[in-house]
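One structure follows; several queries about it will come next.
In this view, the complex is presented without one of its protein chains, the others remaining in place.
Moving on to chain A:
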């Protein structure tokens, strides 16, 4: 374990130099073109609008992470496009949402692989937690694949907290509220772990993101 971790760290710091971190902000341009190889991390938080990422380079690795926390009166609409125009590239999207009160989340995602973008790998995942009866979630993870030597997957899950997990925590003496809080933290924390794994280890960035989502 230790050796493995040691062995990985120089590579990680090397990757970090090339890793580009882009936070999607309201009112900024929604189209992003990836023209050079390397790692890109896009981060989306409670953003309504379009995120259109065009991949026009081989060896490009694009990660898109999103966290949505919806409360009373919140209404989010997100469109994402992972458009592979050149093959030998990777895109990986993970959007997690936690919704309370009467929050609304309308997600429309598209993976598009052009005919000549062979050997593209594209992933798309949307997971939503619904913590109130009045929440509305609509999820449309679409795929349009015109090349055959590819691997594309998408998944979407929407539901409430796993009641057996809540029950387990309660048997350990935690209150319902604390149990819920812990499980939600774990659910969202997954996104941070993935970002760290992929090289977002600048404590300043991480702290800023954490602050903005809690």
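By our rule, contacts are C-beta pairs under 8 Å (C-beta built on N, C-alpha and C of every residue); 3 or more make two chains touch, one makes a residue touch a chain; residues count from 1.
By our rule, contacts and distances are computed from a predicted model.
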item: Per UniProt, the name of the complex member that is left out, chosen from "NADH-quinone oxidoreductase subunit B", "Fe-S cluster assembly protein SufB", "Superoxide dismutase" or "Penicillin-binding protein"; value: "Fe-S cluster assembly protein SufB"
item: Contacting the left-out chain in the complete assembly, out of A:144, A:176 or A:196; value: A:144
item: Contact residue for the chain not shown (choose from A:130, A:169 or A:188); value: A:130
item: Contact partner of the left-out chain, one of A:37, A:159 or A:189; value: A:159
item: Interface with the unshown chain - residue positions in chain A; value: 115, 118, 128, 130-133, 135-160
